[in-house]
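Take a look at this one; I'll ask things after.
Of the protein chains in this complex, one is absent; all others appear in place.
Letters A, B and C mark the chains in the order given here, with residues in each chain numbered from 1 onward.
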Amino acid sequence: MKRIAFIGLGNMGLPMSRNLLAAGFEVIGYDLSPRARTAAAESGVELASSAAEAAGQADCVITMLPTGQDVREAYLADGGLLAASRPGTLLIDSSTISSSVTVEVAAVLRAAGRRMLDAPVSGGTPRAQAGTLTFMVGGDAEDLAAARPLLEAMGQKIFHVGGNGAGHTAKLCNNMLSGICMVGTVEALALGVANGLDPAVLSDVMRNSSGANYALDRYHPYPGLMENVPSANGFEGGFRSDFQLKDMRLAKQLANDSRTMAALGDLACEMFAMHCRNGHAGLDYSSIIKMAMELPGQAAMTTPAPAGIPAE
Amino acid sequence: MKRIAFIGLGNMGLPMSRNLLAAGFEVIGYDLSPRARTAAAESGVELASSAAEAAGQADCVITMLPTGQDVREAYLADGGLLAASRPGTLLIDSSTISSSVTVEVAAVLRAAGRRMLDAPVSGGTPRAQAGTLTFMVGGDAEDLAAARPLLEAMGQKIFHVGGNGAGHTAKLCNNMLSGICMVGTVEALALGVANGLDPAVLSDVMRNSSGANYALDRYHPYPGLMENVPSANGFEGGFRSDFQLKDMRLAKQLANDSRTMAALGDLACEMFAMHCRNGHAGLDYSSIIKMAMELPGQAAMTTPAPAGIPAE
Amino acid sequence: MKRIAFIGLGNMGLPMSRNLLAAGFEVIGYDLSPRARTAAAESGVELASSAAEAAGQADCVITMLPTGQDVREAYLADGGLLAASRPGTLLIDSSTISSSVTVEVAAVLRAAGRRMLDAPVSGGTPRAQAGTLTFMVGGDAEDLAAARPLLEAMGQKIFHVGGNGAGHTAKLCNNMLSGICMVGTVEALALGVANGLDPAVLSDVMRNSSGANYALDRYHPYPGLMENVPSANGFEGGFRSDFQLKDMRLAKQLANDSRTMAALGDLACEMFAMHCRNGHAGLDYSSIIKMAMELPGQAAMTTPAPAGIPAE
Partner (left out) sequence: MKRIAFIGLGNMGLPMSRNLLAAGFEVIGYDLSPRARTAAAESGVELASSAAEAAGQADCVITMLPTGQDVREAYLADGGLLAASRPGTLLIDSSTISSSVTVEVAAVLRAAGRRMLDAPVSGGTPRAQAGTLTFMVGGDAEDLAAARPLLEAMGQKIFHVGGNGAGHTAKLCNNMLSGICMVGTVEALALGVANGLDPAVLSDVMRNSSGANYALDRYHPYPGLMENVPSANGFEGGFRSDFQLKDMRLAKQLANDSRTMAALGDLACEMFAMHCRNGHAGLDYSSIIKMAMELPGQAAMTTPAPAGIPAE
């Protein structure tokens, strides 16, 4: 496979395309946004006039789209990727959507002689740029073998998780867990700081104890304790809180549908929803620390003590 | 008992004192706030220069104070109510505090020959004014019998709940439950309205079904559906959210100390804490509806949908 | 409308059919269960050999089925109620299902010239027998007008909540709220009892205060305080915990889909799921009290205090 159609050239799709180009693949791309198309063209991506046109010329199609509804339409609508692609084409969806949509789309594609992988990613824009994404792949092993050179151009770790849909299921499990651990970390830091501990010292203790987790180790939410993370940059960049919320809502739906206990997952989801409603949707998800504590140099958000005589 | 010392003449204490006066009792009062003292004097309350002076002249002392720490100091500090009161005096604490403080204070008072009741109230300022408070009384039956004429001057329902501390325990149980039901009501209304239901019609349905509760019946949180409640008045008046939070924190502590399941109570408490931190501490506790939904004529607080290509 | 097809003759459908007969309607019925058919025949219901046969002979069809999938199939499958019913027939679905299924089914029916109401009920078997159900109706006002004589034969209160789907939405809102209030009530009772209060006295206090709700007033979960409720009968009868769980899962899904805050609703749902997993699925939902406290005369389920020296 030499010629790749890339549909969706935004914060993730563009750097991924660049890494494909750098690895010697030809990339013909499309995005609904003119601005994204311009940026892609400047990076060397050949532009198509539609997703279908791109797909019609490619050995392999990669999609990176916002929602399950977008994916269903892109693949199955009249003039969509199914219709435009040649039999035998390998289609790879790297969006984060519910596994049920993937299963449904993949079944239609297979019935029409196409091959499909769901291959959502972990790592965000920084690791998309660095070519060090993690791919969680659902689908047939032989299709993954065919796709591996492409995926290795964009990522560092490639996990074959199971059949179609398994990639998305794994992604949702992971992001539910990372949301829980982030909120838990924030609560533990707030508890320590409110009782006089230095957040750096406390973090060092917990990092070396049973509280160790990714947020403490590599994505610290407290500003000033770690470089090159969103908390060092006013929570800009990174993984937006409303994307985290979207993933946790998908996980909640999956848990509800499969009658699985997700009490902490549900609650952490609700907390990210409140955080977004409080105006922080566009900030990195580690900004949930603002819900738990005042940060140095930021406006106070305190509970004033009741004054006077309590009524009721 | 004819002559009553009333300590704490605020939003609750002042109207309670007025009702005692109207029933023919003499009231000698004290409050730390000069403004409260002035208002009390204008209502016919005789002013003392200190709580101790008031207590020294009275057959019965009623306290209405903000916190357990205030109650402990008012009663037990040097020159406090214990020292100032005569043996045999009946002391009634109508503050909302933890039952453990009451038990501790009552034990000291009894050892010194005083009598004590804990008698927290339900009903808020409106029912304090109307003389229709509910009293939840802990202590000896004979002391309650002696106090009954006073309590009946201020309230409509008087429950003898058990020994000292039981009044406060009952109050905390009730307020934990009312907090849970209020948040639950708000969530149910938000769910219906988001899916196209008229809040008035939905409220009517639930009021006549298994969802019926005090919030729907007599304290509706949705503006415009009920008169003479805080939601009809921009959530002014009523029972401040930070007082609700204070009571729920006391209930949480009691549940934790007694190893009792309070999962919904804990979570509702956290939600009122967030609500207060969001700047609504001074609004009536039914304003928690703002956390769940946009209200007509109020600024939006929405979760914008993620735009563009999802990262991570 | 004189001749009614009734599909689903179980614990709810059978007594509802009897009340239709008692009011002078003809009822031709069907149920997949032979036992249910026999019981219906003994009550005077004319039996059909299939749902379709029943529907083909009736002016109005009422369905009372377990799940949304059952409803979709019963109406829309080959040889289903749509195919079997005559144009102009009024179809009334009294199952508790998600509103989205109702909206979907109603659209198909209308396009084929049928009329449809969603009319889920509140009240359980006792009120189905007594003919005092509450109906929450979604659909056109004129269709409700036509159905009203039937509904009044089976119920006491009939609420027109909105268009198709609104009945189910209202039902889910109510049942989410009733689940929350029940768990809250149970937590408040457990807190009081653990701290020495008499549950009867505490209930009396809260029933007269801001904690008042349906569980305290008419469906008390603590055994021995109220007659003719499931707690008086070993939690047999009433509304099974797994049905409560089913409704709360539907409500959770609706809240998640509509991005509505349902933090307490989610958690109460998880608690009913745990309760069912603990072996209480078949008990009335007020048996959730077993999760919070030991009941008199029942085996203990306590947290033993840690003994010895704590590790870690």
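Here is the rule we go by: contacts are C-beta pairs under 8 Å (C-beta built on N, C-alpha and C of every residue); 3 or more make two chains touch, one makes a residue touch a chain.
If you're wondering where the values come from, they're calculated on a predicted model, not measured in any experiment.
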{"item": "From C:130, C:225 or C:274, residue that would touch the chain that is not displayed", "value": "C:274"}
{"item": "Residue of A:29, A:126, A:192 or A:230 in touch with the missing chain, whole complex considered", "value": "A:192"}
{"item": "Option from A:11, A:174, A:231 or A:287 whose C-beta touches the chain left out", "value": "A:174"}
{"item": "Residues of chain B (touch criterion as defined above) contacting the omitted chain", "value": "210, 249, 252-253, 256-257, 259, 261-263, 266-267, 270, 273-274, 312"}
{"item": "Sites on chain A contacted by the missing partner chain, in the whole complex", "value": "99, 122, 134, 136, 157, 159-163, 165-166, 169-170, 172-178, 180-181, 183-185, 187-192, 194-198, 201-202, 204-206, 208-214, 217, 219, 251, 254-255, 258-265, 267-268, 271, 291-293, 303"}
{"item": "Missing-chain contacts mapped onto chain C", "value": "8, 10-13, 33, 64-66, 95-96, 121-125, 128, 175, 239-240, 242-247, 267, 273-274, 276-279, 281, 291, 301-312"}
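We take it that only the chains that are shown with their structure count from here on.
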{"item": "Chain separated most widely from chain B, comparing mean CA positions", "value": "A"}
{"item": "Inter-chain centre distance, chain A versus chain B - centres from mean C-alpha coordinates, in Å", "value": "46"}
{"item": "Interchain centroid distance [CA atoms averaged], chain A/chain C, Å", "value": "39"}
{"item": "CA centroid of chain B to CA centroid of chain C, Å", "value": "36"}
{"item": "Residues of chain B whose C-beta touches two or more other chains", "value": "122, 175, 267, 291, 303"}
